[in-house]
Structure formats: structure tokens, C-alpha cells
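Worksheet: one structure, shown below.
A selection of the complex's chains, in situ.
Should a chain be cited, it is by its letter among A and B, assigned in written order, with residues numbered from 1 in that chain.
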């Protein structure tokens, strides 16, 4: 989201992104825009060398791009990692807006809560009893925290986020609108077709620097804790079940899901709409392709695809054969005819 | 949702749906009901000719059905398009209820907002600063609009919808409960396993006559705009990522997802639980079967299925072979045995 705009010079941008400027350092840049929208006073971003054609055709004054990008001599800032450069460049145009500290009169704060003066509680925020907020915590409109929730310094909870009682968020955790943290897991004891609910008296711990997208649901543990470790990033509409551990720096892409008690190692990647069954261990750095379903433990460094997931290289070859199945059948029939004729 | 009920005559219904009445035009109809529930004073709806048996058995006084439907001479209204007739017939029984204009005292409206007198802001609605609402906009309980959100004439936002700052909705847009529009995209620059967030300073534009279901998440662009074009319809729990363009009149069925920067043409259909990878172009009128995953550009008019998606006809034949794989293997072994014996 944009704050009030600033207009840095090309030189300032080059310095911030540690890039090499080919062009006029004093040129003022009005905005940072996509290649197709940028005008002569703007900086455009070329993140993907496949878009070189579009970059050459762009009206942008300056292009932020990778090293040695062929742009026909136009003004540019070359960097070794364009995406990382974007992280540094955008705030020059869109400085972060500090929240106004204080508690909106419509907010409802329970008893024995710790709310620092520099925290910001927007309209219709509700805190249960015994909540502890860190410094500069920002709770957007309609956020609900149950009893005894802890939220660390510099967390941002977007509108309508719900955190169930007893859950703990570390520092700099960002949660997008509508997500639900710490709901009961899907656990029943079934007797003669009747499902008896297992009370969920565990909790949820979200460590530092985790970002959670919109519409995500993360269940609390039955006993013990569901844990999202430091630096993990979770996209929209992801489901994390009870007692799961998501390892540090893991990436859970949109609409993926992890069933109960499964443990993801460090830097695991679940691509979009993929899933992992319950009670598994996915080793450090394992990668699961989009739409795939992991039904077995994965050793560290695995790259898998398919339902059930198998090594990605095997899956690719098998998948190539899949479309040719009707042809295989024809060839098999031909061989059988030949075989019969020879008898 | 139903307003207070009206009781049209069979003749009034026939006229409204431009159908041919076989029966008594003066007969008063109490309600429009499913075939199995309708009684002698009701109109029942036969949308699917496969349900003809049920229609013949129904106690309904009058049946709304397709042309030349075999119903054994019972009273009926025949139309060329039963579903379209339903669109016209239902409001005769359930007239739309106008919202009561005005702002509930518990609503919180930021500074410099434009709120027309005929807009309706329900309890606990929150508007940031600088929002602009069109005529007759209806915001249900607990809707939150960030700063500088624009909502066009006759939009309806159901309870708990969240619109992030700077997003723009056209006219007659309907958004169902709990959906989140304009959250940050899932974009990071990763260095040595640490994910640095790319600020999302783009926006989201939703054009006229779009309907968005419940629990949907649509991310804002990194730079530029995510765009949902006029007349597109999006079902529940769909995920639309940053910088996506959804073409006019496209249909995104429940739990489908579109990854970042992909562009859907006019009238594209993503069936339930399907997905499209990022940076693709899906041509006008392309159709993706349920559960499928599009990993390549699709030319206009494509019909595809599978993971990865291939032409639907190919997929059907291959899929038929899939279940026969054990049989193929047996036949292959038999041939190999025969082959060996002959040597």
C-alpha cells in the first residue's frame, strides 16, 4: 500500500540498490511502474530477461534490470539481483507510513492487557483478557485476539484477523486480512459413526518474521504446539493443521495444505495447491511441485511431483508417457496380432 | 435472500419469462420451489430434462420447463432457456429489498470520504480516509475499506469484506462475505535462505458487474494493477495472485487459483479446484477442466484437462488407458515370454 509519494533521483536509486547507473544521476524519477505503463519520467522494472522485448519498447525513462541486459543503450540501472533491488527501490518512491499510535474509542480491551503507548489499535479491535502486545504493534480494524494472546514487537495484523486464546506471535509477524490463527484441529474419536470431539488444549506459536497471507487457517495443537518457525512465508488460503511444524524459511504457496502432525524442515517449498498427508517428515529443502500430494516422508533436498508425489525427474518421464498411452495400446495390439500370426 | 413474498399469477409468470403457458393464467402461485417440495399452489422449476421423472411425480401446480418437455399434459410454462427464465421468475415471488439508506452510528468513517445520502453503511463498517462511495452503495455489517478505496454505484459488499487501501471497484460489483481484496502478493527476494519482502505498491481494479464469492482472496499488484474485467464471476475460496488479469466474462469456479502475472482472456473458464501457473496467457474462451493445472500458454478456444493440462480429448483417451496399465503390463509380459520361447 502506498503512502505519500517521493521522487528520488536516478542516482539515489542506483545507490540504494547498489547498482550501476548508465544515465543521468540527477534525473528525477516520478514513479516506479511496470514496463508497459512507465513514461519518460518513470523508473520501470525488468525482472525477467524474457521480457527484454517489452523493455526495449517501453517508454520508461530508466529501466532497473539485471547485469548486461541488452537494452539498446537506453538509460538503466544494472544490478546482480533485480528482485532484491526492487525491495530496496520501492521504499524510495513509497515510504512506509507509520501507524498513528493509540486505541480507537470503539476498540474493546479486556482486563489485565499490556498495550504499549506506541501500539495502534484501530476501530472495532477486540482484545480478550490478559493479552500482551509488543512495541509498535499495529492491529487493523476488526482484529480479534482471544484471552492471553501474545503479539511481539512490530507485528502487523490486517483487518479481521482472528487469533484464538493463548496463541503467541513473535516479532515482525505480518498477518493478512481474514486469516484465522489457532482454531481447533479436526480431531474426533469415532464410535459407531458418532464423532466425539477431542478438545484442543494445545496452542499455536508463530516465530519472528513470519508473513501469513489472506484467508489462511492455522489450527492449534491438540496437546503441545503447532509451530511456524522464523522467517517462514505462507501464501493465501493455505491450511496448516494441528500439531504441524513448519520449518524456518519454508514457503507455502497459495491453497497448499499440510495435514496433522507433519513436520516440515528448513526451507521446504510447497508449491500452489499441493498437499502433504499427516504424520510425515519433509526434510530440509525439499520441494513439492504444484498440485502434488506427498504421502511419504521426504529426505532432505527431495524434489517431488505427482499424486502421490515421486521424484520429479521420474514424474516428468512418466507424465510424458501418459499422453501416449493410447499409442502404446495400439502398438501392443499390433505386436499381439503379429505374435498370433506367427504361431 | 428472500424479501417479503408476493404471489403472482401463472399468467404473470409466463409473461415475465416470455414463455408459453399451458394452463390457467389466473391461477395464483404461492411460491417457487424445487420439484420435490412444491405443492399444488406452487410453481416448480425443471432445469434439467434428466429430472423429467421427478417432474412428472411432482405435486407442483405449475412447472417451469424447457420447450416440448414431456410432462404428461400437466400445467406448465415452456421456455427456450429455463435458467434464464428463472432469473426473471424468482423476483416475482421474492422482490428485491432496498437497503435502508444511512450510516449506522457504530460505523466509523475516515476524513474526506464521499458517502452519498442514499448509500447504506451497516453496523461496525469502517472506512479509511479519502474513500469514495457511489450512489446506493450498500456496505453490510463489519465491512472494512482502507484509505482511498473507491466503490462504484450500486455495489453490494456483504459482511466482513475487507478492501485494502487504494483499490477501485466499478459499478454493480457484488462481493460476498469474508472476501479480501487487495492484500499483498506473495513476492520475496531470497538471499541465503532469507526471504526479503517486496513491497506491494500496485493496486487492484475490479470492473463493472463482477461478482465475487465468499472467502475469496485477490492480491494487489507489486507495481501496476491486478485487474478483474467487467462481468467476470468468481466463486468461493478462489485465489487470484498479484498482477493477474482476469478477462471479461471469465468464470473462476470454487477453489481454483491463478498464479502471479497470468493473463486470462475473455470468457475463460477455470473449473473447480483447477489452477494456472504464473506468467502465462490463457486465450479467449479457453476452458480448464476441474482439478487441472495449466503450465503453458493456451491458445484461444483451448479445452484442456490434466496435470499438466493437455488437450481434453487426448487426456480422456490417456486417462482411459491409465486404469488399464496393470493389464498392459500383463500383456507385455506375455509377449516377452512368447518372444523368449521363440528364440
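Keep this in mind: contacts are C-beta pairs under 8 Å (C-beta built on N, C-alpha and C of every residue); 3 or more make two chains touch, one makes a residue touch a chain.
As the structure is a computational prediction, the values presented were derived from the model and not from experiment.
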item	value
Subunit count for the whole complex, all chains sharing one sequence, 2 displayed	3
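One rule holds in what follows: only the chains that are shown with their structure count from here on.
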item	value
Complex interface listing, subunit A residues touching subunit B	1-2, 32-34, 36-37, 45, 48, 81, 83-84, 86-87, 90-91, 93-94, 104, 106, 122-124, 140-142, 158-160, 174, 176-178, 211, 213-215, 231, 233, 235-237, 249, 251, 253-255, 266-267, 272-273, 290-291, 307, 319, 322-326, 328-329, 332, 335-336, 339, 342
Touching residues on subunit B, where the partner in the complex is subunit A	106, 108, 124, 126, 142, 144, 146-147, 160, 162, 164-166, 178-180, 183-184, 186-189, 191, 193-202, 215-217, 219-224, 237, 239, 241, 243, 255, 257, 259, 273, 275, 277, 279, 293, 295, 306-308, 310, 314-315, 317-318, 320-322, 324-325, 328, 331-332, 335, 338-339, 342
